[in-house]
Structures are given as structure tokens and as C-alpha cells.
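See below for the structure under consideration.
Every protein chain except one is present and positioned as in the full complex.
Presenting chain A:
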């Protein structure tokens, strides 16, 4: 532990030295601050001055792009200010590369680009492998990249996504944060980590996703059912964690990220080095990346939270080879974490829980420490991925992906007297996935003088999982198989784009049990199948106004925890019982988004409605379970019809070129239609408002900015009422253990700038959260019964890219 604190000090010191050195070096222009600019333009063929339909523009720095419509026009939104390299590409034409500068303007209209026909290269130049996967789908989505993502560095995945409207998180103390999309979480969300469906026992509310946030150069969230492309279960949405594109220029590049925080005395260091070869090895590129994170006891305004330390060690390696018409890639990553759980939240029984709830503060208020003891979770996630793509001579691209994931979870409870060193819970989940997708070459049609374009893909997804448990029983050993077939087709004509998708899924599950008397293994088997569809439409009402609508169905087969949980969930103070008779959840999701990009005002308003039949949830039983430690409330999985409706609205108004106001609001109304009651754990309404002032330069500092943020989170008034009754002389609560906590308001501020460190650009962000040091509790924190949320925190984030161009 002493050694750990030594390292921490080191990290903070390096950070300070880097910052102090900043002033010494000369100023130079650098990039990325605000991210609301929209890029528009037109692509023509130089030969006949006709618009090129389906031509692509690809922004190298952002690893994203857009496809031109039937009039050759394209539009790309959410761009940060900065310098970008753009490639214009089209089959049979020479690629044009252009450098552009985006300043503060909301709308950038580029000069019309004319591509010159290239008779030598008739094969297709497809940017599929560069384009953000999600952009192939016509669905409500938001993303975090560039400067906006840099602002969240050092936070967990779940916490950083809260910068987006409609996104929340369920927490277990300060270090475990699970993303929530439109009120849905766990298995109802799919996380695609570098293209692979993350499988890390995500059914547990205290199981955070095992993903290194620094791996991503872009976090995209598809809000609403997105089952067609990504598989069953995605009733709530999909989170895509996408790394930056591999380098193409020969030479070596590196990047160092440092984050230090006062609360928890947290230190994070993340490094990346990548390179590409030329001459005989042209097309070969590589990348190595790693992150080290340490945090000690987190402090609320009035006391430290005992044992809330956190360790994380991650690394990954990526190797790509791209040739004329094919490419292969190999990726390996390991995520290793040790998370201390707040000791004050450990209770032996319901009686202990009530005593703890009635205390205004935890009984034990220790001094700061980096020590990490029981109770804690130790989880390791390994991912190996291989992918190959082939541009077929007859058109289209075939992509094959195989992956193996291994998730090992060990949970160590408080031990009372035995001094035992083994965990109380051990789960090893091995997942194999295989995907094969064929994207057909765009087909152009002409009817009534209008040029339309068809694009689409068909594919197969396969998955198998094996789970092995040890020690206490929570979920059984199991084996499952899943197979899915899908087809998505999109038609673009004029200002209209239409999209339709179909999918068929088959799931098979076998759970293994041990008869405690005969010591013989027995099993039970389930299988399910389902077909789903989706329809999407996007229409450009005016050049600055776009309407997108989506209607889709999705399903989720009950998972092994829903069916067969049987045990005392000590950390949840609950005895949870599975229900083997559960039927699959079936969702009908619709949403409508209106996006506007004007000179001063820009924003997006979205409404959604998600109706879920057979929504699976834990229903409180009428009789508590009595075990050695006393009485526990008991819950059994049950099904109801639930609705999730809400509004996501974000608006930015520029008073001047320098001063802008942004408001982000998320409203959610969820209801249990069957029992005519509210659902538990539904995020309360929130409003995040900020005022930001940008300078173009300030002495030696480039693009400095200051922003002030006020976050208001309402009290959740739509929660089941807390009722009490007497049972065997003990008071038993139903609905919840305590009413939702009051509303709160948090003040934050941020200062950022860029400068030059020698020849390398350096960006620095200094931010503060909960500046007023308000003592508050959050409804979505499972430890809200026991302690306050973290108090004031000052964070320093430094990013230093290093380039070593190859000399020729």
C-alpha cells in the first residue's frame, strides 16, 4: 500500500511538472474545442459535372465520414473546431485529399469538389472499415469524441457517457458505474467494444462494464432498440466503443494522457504508441496501448468512504494489414480491475440495514488511505479478436469476425471469523462469437428523373458461452448457443432516406445443477426463437432542419440470472429467486428526432416511447427469508408490461462568437402498466446547463476557454411508495427501503487550453466538480442508504501527442 501511494505521488508530480513547463514553450495553433459545427458540401464528377451519388467523404482525424445523397450533397455533424484532413472517394475516381479548418462557426459549407475519373483503378474504394459502424444505421444516436471525450478522460465508461442526453448510470458506491439508456440497463444494452459484443456478466447491477475508456476515440450511443444489426437483447440501445483509425503514414506516433484528481487522490496514466510501415510492408500498421489507474478512499463533503479504493491495469495490442482488396486485423486486450466496496454499506441482515439507514452518517469515518481490503471485486476481462475483409470483384465487401472473451469475476465478501482467503463468488464466462457480414455495392436507380441509391447488408451472428461457478451459488453453470440472420436495406432519394431491416434469432440455453443429496449433476434446457423488424425514415425539411423517425421491435430472451438466480445477494441485502417460467421480453420502440443547425441556434429534440411486454423485474415477495444472519427481504423475478417514455433535448445558443449557452435535458417517465405502479430504479429528470467563453488565443495559449456548468437532478417522485408492515415482530419495508433522496444542484467549472511543448502540441484541462461541496445522495446509487455522494473534486487532465515521422 505504501508503494502504491508512492506511485500516486509520482503521477501527480509528473502532471504538475508538465503543466508548469507549458508556459515556457512557444505558442502554436492546435485543434478541437467545441463540437457543434456542421459540415456541408457537394461532390461532382469532373467528367460530366453530374452529382456523384454515394461518394464518401472521410475525416481521417475523426475516423468518421458521410455519404453523398442523390444530389451529391453530404452533411456531417457534431464536429469540433480544429484542422481536419478529408478524403473524397468514389469508385472509379481518384481520391482527393483536402485540409480544412473549422473555427467556431456552426455551419461550414465547403466548395464543391470535383473528382477526376481514374481509369486505372476501377475497384471500389470502400471506407466501411473506417466509418463509424453506427453511421450505417438510420437511428437516433449521439456520440462523444475529440475534445468532448477528452473532457471525460479518467472517468469510467458509465460516468463519461452521462455527458450525453438520455444517458444515466446506476452506481454502487463511487467506483462502480453501469450505463443506463432511456431507463434500461444491464442485459438490455449491448456494448460493442472495438466491434465485439462485450460479455462480462452484465446482468448484475453492481457489475460495471470491463472496458478501458482510453481505448476509445469515439463513444457512440444508439438510443432505442437496435436489435436488427447488433443482435437480440438490445432493447434499450447499443454503446459502441471505437478506437481511432490505424495510422497509414509511415513513422511512429505516440500519445500520453495523464489525469490527476484531488478526491480519492486518483492518478491515471495512459499511453499509446502506434506505427505504420512503407516499402515492402506498406499496409502493415500496429498499435500498443495501456492504462494504469489508482484511487484511494473517496471523500464526501464531511467524511471519507472506507475502502472505496480502486485499481485498474489495462493493455491492448492491435495489428492491421491492408492490401488492395483485402485486409486482416488482430486485436488483443486485457482489462484487470480491483474495486473496493464501501465497508459502511456492508450489512449482515435487514435489521442491520435499517440501523444503517437510520444513521445520518456512517459509523466508521477513517482517514485517507489507498488500502483495499474485503469486501472487494477482482475482475479480469480478456478479449481476442480477428477480423478479415475482402472487397469482392463482383461488388460488395465481405467481413468476417471471430472473437474469444474470457471474463473471470471474483467477489470477496467481508469475512467474520474464518480468516479464509478464497472468494465467496467465482464466475468464469468464456464467450466465442463469429460474425459474417456482406455489404453490397451501392445500386443506383433512376425513376422519374430522380436518382436513387440502394445500399445494405446481410449477415450472420453466432455466439456460444460457457459459464463455470464456484463457492456460493448465485447463478448456475450454463452453456448457450445463439444464431441470428439479418438484412438491412436503405434507399436514398432526394432529401429522403428510408431504411428497413429484418432479423431472425435462435437461442438455446442449458443450465447445470448439482443435486446436493445424490451429488449428481442434472440440467434443464430452454430454447427460444423470434423475428423482428425495423423501419426508419430521415427527411431534410430544410437545409438546416432534419427529421428522423424510427419504429422497431426487439426482443430479449430471459438470461440465466432471470431464470435461475437462487441465493442471498449480500451486497443487495436481498434473497433473489429466479423464475424458470419466464417468457422473452418483447419491445416496441418508436422515436422521432428533430435536428436544427442554424447560425446561432443549434440543437436536437427527441421523443421516444418504448413499450416492453413481459418486462422482467424483481418483484418483492410477501414473506421475508430467514437465514443464519437474520431476516432478508425476498424477491422473485416476475413479468409485467412496462412503458418507458421520454424526451431528450439539447440546445446551444451562441450569443457571440465567443460566448455560448448549452442546455441538455433528459426527461423519463416509466410505468408498470400491469400493476399500475411505478418501477424502481428509474432515473429522475435532469438538466445540465453550461455557459462557455472561448478565446482564439491568449498570450502563448491557443484556444483557451472557460466554462461553468450547473447540473440539476430532480427528486424521483415517480417511484413505488415505501410502505412498512409488521412480520414476526420485525418491520418489513416494501417498494424500497427508503424514499428517494431530495433533488440536488451541482456546480462545476472548467478551464482548458492548448500549447506547444517543444515541437509537440499539449492540451491541458483543469476542471472541478461539486465545487460548492454539497452533501447529497443520488437515487440511482445503490449505496444511497448509507452515505453521501463524493464532495468537491479538482481534476487535471494533460494530453501530449508525440510524433516521430519517418525520415526518407
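Quick note on the criterion: a contact is a pair of C-beta atoms (placed from the backbone, for glycine too) under 8 Å apart; a residue touches a chain by one contact, two chains touch by 3 or more; residues count from 1.
By our rule, contacts and distances are computed from a predicted model.
Name of the non-displayed chain as stated in its UniProt record, restricted to "Phosphate-specific transport system accessory protein PhoU", "Type 1 periplasmic binding fold superfamily protein", "TAT-variant-translocated molybdopterin oxidoreductase" or "Amino acid ABC transporter membrane protein 1 (PAAT family)": "Type 1 periplasmic binding fold superfamily protein". Considering the whole complex, the residue from A:40, A:479, A:611 or A:700 that touches the absent chain is A:479. Per the touch definition above, the residue from A:422, A:527 or A:724 contacting the chain not shown is A:422.
Contact with the chain not shown here comes from a single listed residue; of A:626, A:647, A:691 or A:794, that residue is A:626.
Across A:315, A:513 or A:669, the residue that sits in touch with the chain not pictured is A:513. Summary of contacts with the chain left out: across A:95, A:114 or A:464, the touching residue is A:464. With the whole complex as reference, residues 346-349, 351-352, 355, 363-364, 388, 390, 392-394, 398, 400, 402, 404, 413-420, 422, 424, 430, 432, 434, 436, 462, 464, 466-473, 476-479, 512-514, 516, 519, 521, 523, 626-631 of chain A touch the missing chain.
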